[in-house]
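Only a portion of the chains appears, each positioned as in the full assembly.
Chain IDs A, B and C follow the sequence of writing; residue 1 opens each chain.
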Amino acid sequence: GHTRVDHHRSLRSGLPEVIYAAGKSTQQVLEIFRALAVSGVDVLATRVAAEAAAAILAEHPSAQHHELALTVSLRRSETARRGHIAVVCAGTSDLPVAEEAAVTAETFGAEVTRLYDVGVAGVHRLLAVREQLDAADVVIVCAGMEGALPSVVGGLVGVPVIAVPTSVGYGASFGGVTALLGMLNSCSPNVTVVNIDNGFGAAYTATMIARAGER
Amino acid sequence: GHTRVDHHRSLRSGLPEVIYAAGKSTQQVLEIFRALAVSGVDVLATRVAAEAAAAILAEHPSAQHHELALTVSLRRSETARRGHIAVVCAGTSDLPVAEEAAVTAETFGAEVTRLYDVGVAGVHRLLAVREQLDAADVVIVCAGMEGALPSVVGGLVGVPVIAVPTSVGYGASFGGVTALLGMLNSCSPNVTVVNIDNGFGAAYTATMIARAGER
Amino acid sequence: GHTRVDHHRSLRSGLPEVIYAAGKSTQQVLEIFRALAVSGVDVLATRVAAEAAAAILAEHPSAQHHELALTVSLRRSETARRGHIAVVCAGTSDLPVAEEAAVTAETFGAEVTRLYDVGVAGVHRLLAVREQLDAADVVIVCAGMEGALPSVVGGLVGVPVIAVPTSVGYGASFGGVTALLGMLNSCSPNVTVVNIDNGFGAAYTATMIARAGER
């Protein structure tokens, strides 16, 4: 086939192989998944459509499908969880991105705390979860519309915040661009940013940071 | 001269005549100011350069020059102040816009409370001034960079919030565009928005709202 | 479930709870509606698809469905209407947004006058409704394409104008962006702006203003 898997990254980072399933046929996803599974490593597939997920599970019954996160993961290593990551968002619409981040981090071996009902327009809810925020080695914040949540969270915690703009909103939200720009201009200096809806990338880096914190 | 003053608006709204001095010569500003002053109404000039301000004050010693706000105002009416407006911003860089708003509102007869050292990355400062926010009939919030402050303020108060994006920031702040977009996507539904750096327009509308609250 | 309802806002502002139904499943909308209805407050849901609307009405026969506005509302309070709001637009295509604004304002207890067939290219039609404009405490103007209507209306009235850009038009209208930019640059200083197609937000703020005018 056309795809030569890059085992170097996996070795280098100690993180599992990941398949980006968007725009691939069920057949293509299945083949890459199989090739990785055979080699015995942990496997994660993101942006997996329902049909492809079913096909993988039929072949790999021990794999786990997260419908909201659109992921399928296969975890063999039974090692203890290392590092704490808090995943924060404002509610219903940001959930798919937040779950992509949370499931990715869990598949990569981190302990994840979900804080999914806090928003900048009701700041008391955020203050109510402050203790849980303080327990994290790193915080992932997913937000659409004005994307202001990472700044407020960033001001409350003393650890890195990874901001994920989501394509939630309408009109001048421009599919997540407004949230992205807001996050890049955050007045909290502990905020760095990934691409719109890229829960996976946020979790990948967060896992690296959280592990270091556990060393 | 080329300028026919529109006295209709002044009559209609009960607000003073205003001169937008940017891009006008000292001579032009002086002539319009004189024409209005002669007619006995209150006069406000915004975006007034130092030279033009000096020229006006030489001719109208009772006029007031606010250097930070770049305004010159001439107030005759000795009526009591009507309506309370809070003007909120995060600090040093937003001050010129905030002051344009505050001075405009005062010239138009409103009571103004300045809350100038609050920001989203240190939300406890905002909570510390909550009582003062609650006393206002309408709140003007000026913010640059990610422009998140109006959303947080909007969630704390039960009155209209007028958001003024400022051209403060660098890089992806795009001269205030990021703040503008963030404010338009505010998740607080009591937020409406004016043009970048338009402290004047915010104060004009805020005065109308605050007066209604006093009726 | 995932959604913790924020009763604070409702208390703070004296306005009903609102559900934003876009991107929520029928089941999700129904559950939130039920939770709010049970607590006895007025309820409004916006951007409600036909199916979700039918489901709500089956359960809450006294609720009202506005098809054009895409809203479902449940009003219990029999208090007298407070404040006058005029909702202005140019015609057919802007109607859904104008109706979202009008129905929202009515659900929130305001008196609404609809002026739906006026446009800048036939200014005599606007002059013909001037008396009705003058009776309003605040005017909401919805316009797509070049978005020029709020400026003309703003010049005719002595009260705040809330401009709602609509995503009506083609080519260089860019889904409402041209109208939005036009409104932000309005030469009428009593104009403030909300997000594209955000009839709800305009009505929310307008209600607050109109109430103040009635106090």
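The rule is short, and it goes like this: a contact is a pair of C-beta atoms (placed from the backbone, for glycine too) under 8 Å apart; a residue touches a chain by one contact, two chains touch by 3 or more.
Predicted model, so just to flag it, every value in this text is computed and none were measured.
Taken over the full complex in this file rather than the chains on view, the one protein sequence occurs as 8 copies, with 3 of them shown.
The working rule: only the chains that are shown with their structure count from here on.
Taking each chain's centre as the mean of its CA atoms, A is the chain most distant from subunit C. The pairing of subunit A with subunit B is characterised as same-residue: of all residue numbers used at this interface, over half are used by both copies. A simple rule picks the central chain: find each chain's mean C-alpha point, then take the one closest to the mean of all protein C-alpha atoms, which gives C.
After Cα superposition, the angle needed to carry subunit B onto subunit C is 180 degrees, rounded to a multiple of 5.
Note on chain placement: the centre of subunit A and the centre of subunit C lie 36 Å apart, centres being C-alpha means. Subunit B and subunit C have CA centres that are 26 Å apart. Mean C-alpha position of subunit A lies 43 Å from that of subunit B.
Across the assembly, subunit A contributes residues 121-122, 171-173 that each touch 2 or more other chains. If you check the complex, the residues on subunit A that touch subunit C are 91-93, 95, 116-117, 121-122, 124-125, 168, 170-173. Within the complex, the subunit A residues that touch subunit B are 90, 119-123, 126-127, 145-148, 151-152, 154-156, 169, 171-174, 177-179, 181-188. Interface of subunit C with subunit B (complex): residues 9, 12-14, 18, 137, 155, 157-160, 162, 180, 184-185, 189-195, 200-202, 204-205, 208-209, 212-213, 215.
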